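Following this message is one structure expressed as structure tokens.
Every protein chain of the complex appears in place save one, which is left out.
When the chains are written out, they are named A, B and C in that same order, and each has its own residue count from 1.
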Amino acid sequence: MNVVSYQPAPEELSYTFGGRPAVGRVRPGTVVELFTEDCFGGRVRGFGDLPSKVCEFPYLNPVTGPFHVEGAEPGDTLALHFISIEPARDWAVSTTFPHFGALTGTHTTAMLQPPLDEVVWLYEVDREKRVVRYQARRGDFAVEMPLDPMHGTVGVAPAASEARMTITPDAHGGNMDTPELRAGVTVYLGVNVDGALFSIGDGHCRQGHGEVCGTAVEAAMNTVVAVDLIKGVTTPWPRLEDDLHIMSTGSARPLEDAYRISQHDLVTWTSSLTGLDELDAYQLVSQGAEAPVGNVCDTNYTMVAKIPKAYLNTPTPYASTHTTLRTLSTHYLTTR
Amino acid sequence: MNVVSYQPAPEELSYTFGGRPAVGRVRPGTVVELFTEDCFGGRVRGFGDLPSKVCEFPYLNPVTGPFHVEGAEPGDTLALHFISIEPARDWAVSTTFPHFGALTGTHTTAMLQPPLDEVVWLYEVDREKRVVRYQARRGDFAVEMPLDPMHGTVGVAPAASEARMTITPDAHGGNMDTPELRAGVTVYLGVNVDGALFSIGDGHCRQGHGEVCGTAVEAAMNTVVAVDLIKGVTTPWPRLEDDLHIMSTGSARPLEDAYRISQHDLVTWTSSLTGLDELDAYQLVSQGAEAPVGNVCDTNYTMVAKIPKAYLNTPTPYASTHTTLRTLSTHYLTTR
Amino acid sequence: MNVVSYQPAPEELSYTFGGRPAVGRVRPGTVVELFTEDCFGGRVRGFGDLPSKVCEFPYLNPVTGPFHVEGAEPGDTLALHFISIEPARDWAVSTTFPHFGALTGTHTTAMLQPPLDEVVWLYEVDREKRVVRYQARRGDFAVEMPLDPMHGTVGVAPAASEARMTITPDAHGGNMDTPELRAGVTVYLGVNVDGALFSIGDGHCRQGHGEVCGTAVEAAMNTVVAVDLIKGVTTPWPRLEDDLHIMSTGSARPLEDAYRISQHDLVTWTSSLTGLDELDAYQLVSQGAEAPVGNVCDTNYTMVAKIPKAYLNTPTPYASTHTTLRTLSTHYLTTR
Partner (left out) sequence: MNVVSYQPAPEELSYTFGGRPAVGRVRPGTVVELFTEDCFGGRVRGFGDLPSKVCEFPYLNPVTGPFHVEGAEPGDTLALHFISIEPARDWAVSTTFPHFGALTGTHTTAMLQPPLDEVVWLYEVDREKRVVRYQARRGDFAVEMPLDPMHGTVGVAPAASEARMTITPDAHGGNMDTPELRAGVTVYLGVNVDGALFSIGDGHCRQGHGEVCGTAVEAAMNTVVAVDLIKGVTTPWPRLEDDLHIMSTGSARPLEDAYRISQHDLVTWTSSLTGLDELDAYQLVSQGAEAPVGNVCDTNYTMVAKIPKAYLNTPTPYASTHTTLRTLSTHYLTTR
């Protein structure tokens, strides 16, 4: 088993997908242990650390990477299996941010109303008990919610020589902010440039559907990911697979277009996995699929279309890549 | 216990909310046993029964009702607790329909492309085994999926002297098409006219999130609902409550506005239930709420915002109406 | 020439399309002289008359009518030619309104931000000089802009037994708020119920594209309209014609769907008027049509698609109804 560890120095963090050279090279089959900073670059640590003061645009939402995957070429698919995602600190943070979030005017949903107050919330992270503790800023209300770690941002270099801010989700991945991207999940990403150039960041201890206020329970993470490559197979939009489900994603505005992309991909993927006629697949997905919301606050919105593999009579997508990486994951977890 | 049974004659079915007189009167505290036809009026029973041929606009999506609730006035809230929702037949049906559904041009998302093929699927409904059986039209693929009965359409007469087609969801309820509206759930609807005038229809044996092809596993239902009235309490958009969650709905286009309405209502409702400051409630909902998609195919789209009551330290909304109706439900189910 | 005059008493004003009986009957070929109140029911006359205080929901945007047109049946088209639209007073008014308008959160684009200030602006209307005079509320800035009177609201009873608030534009017409609806224009509306039941209201002395703050230069109007009926010809969405252009409208959300409806109708109408293949018509409209924005503030948004008749080699739509009514208009104006 080939294991690589990487801890980025602050100046090594990336703020785009595309447009910069790799920080490292890995071979397919490698397990990568890496550290990711939180979306504020670790600068928001107290109630007075308002993001608009301590963070500087565009140095937001740093990602760790990019990593060059040996042998990856346009037309291939990169598989990233998340072996573990663990909070690196015993605290996490969330905030409102002026003109950001779903229940406020923004720079594109432009309004004349003044922004909402900018407020910081601090969470205790109890890794033993597997909970985070919410504490109201005004009043005594407190409650524990389950720890459910995930990465908001994962992606590769975009097509067409583009470079995109990490905040933006699109066909290359990016800031999809879906709680489905947790440990035990394999992410499939279409490769657009030699080496794929994947990066990972924006850990969340947990997140509601849509990240309605604009930020989740933001945390630095220690994450372990297994890397694989499926040669000669394209993937139009990021896809996910866990032991029981396959999932398609779509990122666009308005939100119904994100829904359409994700459902369209799940229908056509279902058709190719099962041999079903496209309308038969449309019908099956219509009755069997869930549509967990990713984000409704970023520069594109993200929806996920998710169906139990059992409803498809249990296909093995991408030549059983998920199963292979699950085995590698077990091996890693039992031998480290 | 006051129990009323109602089986509509075909000519008694309604096709609007508002604009017609009540078919019956009920007192708060009544249990109503009723029959609802499927969205095709029961006319699609075989592969040749194309809806565009056997159904006639606007006689689509019939509802049973409206019922006048004694004492209900504008400014009150009607509570409907679904005691049971059971398929009335051993089959159900789904179809595509020309220029209807999320992955086709429609009359409003107007396109020059020809419509998709109109196809009928028939489902076996096994009420013992609690499954429906999908069978592909082209090929041998078949699979069972869990039976999860729900009503797509429930609502009251709209405000402002409006009458709306039953197909449209809005602040008065209507065709929200959320799978969350299953047995065990209490629905809260703001009353707009004397007597509230509620109706129920559009039963589904199960439904994916968004009803992407435009129709679910459509079925006639035998449904039992307990009726209650909360005087002097307004409800801006339909809300739901089950034993573990409270839920807000929003129906609008684009889909992000349906999301915004539902999340906004859940934030302000959370604030009033917990005493939390509005921004504190925004933060809590951001990390704790799910957003199950209702429909992305009707004339308005519907989103639901859903949070565990435990995260709110277990409030008792509407003066414990859900608990009261739960008790009534148990009583009904054990004594009938 | 058959001329009818109608001045509604306050209690005769309508607040819906559909759902109420006619205030009068007219034969095709009739010229109707009528008075319309402003959208505030004439209650906003000074800086202190905030609409949220002096107006009562749903008694907003009153229309004059409905009029029963003899012989009109579903499947026909009603033609209304606006002979003249003249401000009835020497003042007009505009306001902001809480949570209404394009640059503020609204009840559907729901936000947590407080509303904008509610402010009233009064305009002098100089009917001789054909200008309105804007005067800033805070400061001395003043400017004259051309008087360009129009009706925001015109429509018939909707299909499917619906009744809709006058504020809503849809396939039946309603509150389209397009500045293209000025004197000299013929409006074509598909008939949904016997007698058509048309109403007119919401006069504007002038309006920018989109009515961005939510209200125009609102004024009571003395309006003269010639009524005609085209038997056996359907009209899917409201259409307009002036001496030089034909226009299609679409009302929906999001705004691109209003655009799609209007352009789709103009393409298919162009095809039927010229005999062009549908893709050839698509190409011609693509290069030749303007898309004046109606409203981006109402419950549906409205777009207009407008092409010079010269680009279509000057067809005569609806059997030259516009020309016929133009002649009637000239006769009326020269003989009154």
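Quick notes on this structure:
Just so we're on the same page, contacts are C-beta pairs under 8 Å (C-beta built on N, C-alpha and C of every residue); 3 or more make two chains touch, one makes a residue touch a chain.
The model shown is predicted, which means the values in this text are computed figures rather than measured ones.
Check C:3, C:244, C:279 or C:333 against the missing chain and you find that the one touching it is C:279. Residue B:254 is the one among B:8, B:62 or B:254 that touches the chain missing from this view. For the options B:103, B:227, B:240 or B:304, the residue in contact with the chain missing from this view is B:103.
Of C:13, C:181 or C:216, it is C:216 that touches the chain left out of the display. Looking at chain A, the residues touching the absent chain are 15-16, 18-20, 57-58, 107-112, 159-165, 250, 252-254, 257, 260-261, 263-265, 267, 278-279, 282. Taking the complete complex into account, residues 94, 96, 102-103, 116-117, 119, 121, 132, 134, 136-139, 141, 143, 145, 206-217, 253-256, 259-260, 263-264, 267, 274-277, 279-280, 282-293, 296, 301, 310-313 of chain C touch the chain not shown. Touch with the hidden chain on the side of chain B covers residues 103-105, 109-116, 254.
Note that only the chains that are shown with their structure count from here on.
Separating the centre of chain B from that of chain C, both taken as means of CA atoms, is a distance of 35 Å. Averaged Cα coordinates give chain A a centre that lies 48 Å from the centre of chain C. Chain A and chain B have CA centres that are 33 Å apart. Contacts with at least two other chains are made by residues 103, 116, 254 of chain A.
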